[in-house]
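If you scroll down you'll find the structure; I have some questions about it.
All protein chains but one are shown in place.
Labels run A and B following the written order; every chain starts at residue 1.
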Amino acid sequence: MQNAPVTSTEAHLDRLRGDVAPVNHNARTIAALTGNPGCRRRAVLDAAGVDKKAMSVHIGHPVPFGQSTFAITRGNAFEAQVKANGCAELLTMLRERLGLDIAEVAYNDLEEAGGNGSREVRHALARRMIDGAAAGVEGAGTLFDHPLLGLPIGGRTVYLEPDLIAFQVGAQFHIIEIKSFPVIDGQADGGKVAAAAVQSAVYVLALRRLFEELGHDPQRVSHNVILVCPENFSNRPVATLLDVRRQLTVLKRQLSRLRRVDELLATLDPGLTFDLGVRDGTATRPAGEVVAALGEVEARYSPDCLDMCELSYFCRAEARGTTHALGRTVREELGGIEFVDTALRLAEGRLAPTVELAETAHALRTALRMRTECLS
Amino acid sequence: MDVFPAVMQDFLHGDRPGVVVDSPPGAGKSTLVKRVATHLAGAGEPLAIVAQTNEQVDDLVAGIAAAAPDSQVGRLSRDGYLASARVAGHRNVVVDSKMGNLTGSAVVISTAAKWATVTDGSWPWAIVDEAYQMRSDALLRIAGRFERTLFVGDPGQLDPFSVVETERWAGLSWDPQQSAMAVLLAHNPSIKPHRLEVSWRLPATAAPVVSEAFYPYTPFTSGTGPEDRSLFFRTRAFGKSTVDYSLETAAATGWALHELPRRQTLRTDAEVARACAQLATRLLERSAVAVSEKAPDGAPVTADRIAIGTAHRDQAAAVRAHLPADTGITVDTANRLQGREYDVTIVWHPLSGRRDATAFHLESGRLCVLTSRHRHACVVVARAGIPDLLDAHPSTGRMYLNEAVKFPDGWEANQAVLAHLSEHRVPA
Partner (left out) sequence: MTALTALARAIAVREERAQPLTTVRHVHIGARPLVFVPLALAGEANAPLAALVGDDRAAPHLLVVPQPRNRAQRFAFAAELGHLVLDYLRSFTHFREDVPINRGREVRQRFSDAPQLIVPNPAGVAFTRLLGRSTRLRRTDGPYAVDPVVPLLGRWLTFLAERAEHPGSSLMVAMTRALSMHWATGQSSTEDANLAALLGWIAPPEGRSPVEAAADAEDADLWPPAGPATDPTFDNEILSPAIARHERDPRHFDGLRKVLNSQLEPTWHLMWRGIDVLGGLSPGASVAERWADDRDSFTNYVTYLAGDNPLPQARRDSATAAARRLSTMERAQNVYDVQRAMDDPLVMAEYRLGGEAFAGTVTYAAPDRIDASSGRRKLRPQILVHTDDPLRLTPGATVSDRSRPKQKAVIVRVSTLDSGGYEVQLELSGGMGNSLVAPPGSVPAVGERLTYSALDAAFRQPDRFPANEETPWTHGGPPQQYVPTNDDAVEDWS
């Protein structure tokens, strides 16, 4: 459920998005907020819940993000295996590998709330069950699969796709994150671990918030997340503790910035909208208008965006000829000059530098002189 | 509270072969090392001391030679080493490049690199100084020579580095690219570090800021109160410039942020370089006087009591180019300022003029070293816009399983320092 707009900010965001339901957030999209927090375009579009993927297709710059059926199959199979028989394999491993003293176990799957799958009902169920467990109600459970948690994002509460298990041992609650990338001889891909850590941190934050609402100590939700991955080349799960304190700090700060989205909105033309004019599933608004609307909000493109953002191919095309397109370090080495052509003309002495650029121009001329000298 | 008795008890009689002492900036680490060394030398027990740089070794040699005038102090050096003035002045110091010629010494002091070339002999007692600056592989090469070792160091300093980039050892408890202290503590969780908790260097204006930003889990205080230290100028400024405003702000509050207009610049931003040089020379021109518990009547802040700290060597060179030759003012990078102390420091903020932060520029140890060298005041020079840069910083780094997360995070530490500096801002 998205709450009905009650503030002018929410009304403004709804206007920006147009006559469609907002795109749901999940831990991955929230984690992505930390990927390029300086991008105003992304901040506005995400706050408004605009479907960036549909937009990128409509304006002719689709991103080739896709998931292989093999990867999906493997991920599902691994998760199913770990969770089979009330998470039997998972529990064995937590006892053996992490030396956790888990006596009795009750497994609760909160995915289907007695057949009523609405978000409100599922969230209420998750609240009730976790409240009971936190309060120490007997038989309240140890493992809570698929609890539907909420988190306020940019002024409204969004529900998170519940790809997690909350796990109680002693008075502590841990998030268990199941991922299908392998841990080989104790090592895993640094990028994938980092991504898993931010996503788990989103859940830690949401669970802590729930604890706070329910009057429990939020610190009972541990900053140590239990990451479960296949070990070596097998399907056997292995658990590793992941300290996500850093990720929590970053997330909290970026979420609090998102709360100030109205400052961003105040700079926009009140008539601006990213509505694609979808009629019967087809976008009808001329692509040129959408592109013009995008141009109203500044992007902060860097090539890192290509892996992270559905609009990145559009932003890249837009950045052609600028030093942004060549990457952060190139831009830095060129003294932060906006356009490639400017940098070159300064280097060649064909453009007289302003006072501010005198130093950069001098360095560029020296570099070009050396390059020319070495290549002649 | 004096931790010396507890450290000594643990060192002499503890059940672990190692004792660790963590010390924040200026908390009397050198004094502790001197006391331990004097104690053992007095008892006739052979002691080996390991430091990380020749500069540090010379400091220790001079200090211990003075504190234990009746004991022979051996300085094991490389071939061709010329004893510095502070070492040569002591009659109880023997300098030699061969261990065999130092056998009569109660204490032998050398760098970790030189110790690693010693092929035989073992020592019942050893002190490893600045163990957070030491790389784990350097300790691996020498730890076996010593029966009991006291490790002292400052956890807030810069991590050691390597020119080789590899993920090969990430997460291993003995990763050779980690600091010696990190590795020895990982293998010996039963060692509980002793902690020095009072900084005698940092003034009351700086200790809380540095403690909160860089030592969030191991806080410390300043040993002196707000009344114990002050800084004033013997001359007045005619028609005040922003340089004077910044200096006076720093003199009054211990801090100043000398902020130049926002601009993305080259790393060697000439205006920042000039501002750093001007602040230092103006400080001399204005005949600054520092009053402290050491000099209650005030002592002139001479050139050797002033340092300008930068992140990069080319920035240091750029600052030097704006200073007259032979001013005597120290201009160096954070790496080289580690362990040193001045009355006033001028800091080229590592993030000044940048559009993006990098792990290098965010490293908490770098800013910690730069902002914790001073006894009286610190002036930070920067382009405006750093808060935006920090907010826009993408957190897309890599993360490794079983690798201890280091605190504080550089991003957070930078936010904390900047939040404090914003109260001492002087637009230039």
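Quick note on the criterion: a contact is a pair of C-beta atoms (placed from the backbone, for glycine too) under 8 Å apart; a residue touches a chain by one contact, two chains touch by 3 or more.
Model, not experiment: these values are computed from the prediction.
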| item | value |
| --- | --- |
| Full-complex contact with the absent chain, from B:L12, B:A66 or B:A116 | B:A116 |
| Candidate in contact with the missing chain, chosen from B:Q177, B:Q278 or B:T310 | B:Q177 |
| Option touching the unshown chain, where B:A88, B:A295, B:A317 or B:A419 are the choices | B:A317 |
| Touching residues (missing chain, whole complex) on chain A | 64, 66-75, 180-182, 184-186, 230, 232-236, 303-304, 306-307, 321, 323, 325-327, 329-330, 332-334, 340-341, 343-344, 347, 363-364, 366-371, 373-375 |
| Where the missing chain touches chain B, by residue | 17-18, 116-117, 119, 136-137, 139-141, 143-144, 162-164, 166, 168-169, 172-177, 180, 183-184, 187-188, 313-314, 317 |
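Criterion: only the chains that are shown with their structure count from here on.
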| item | value |
| --- | --- |
| Of chain B, residues touching chain A in the complex | 167, 170-172, 263-266, 268-270, 354-356, 388, 391-402, 405, 407, 409, 411-412, 415 |
| Residues on chain A engaged by chain B in the complex (per definition of touch) | 34-38, 183, 186-188, 190-191, 193-194, 197-198, 227, 240, 242-243, 245-247, 249-250, 253, 257, 300, 304, 308, 328, 331-332, 335-336, 356, 359-360, 363 |
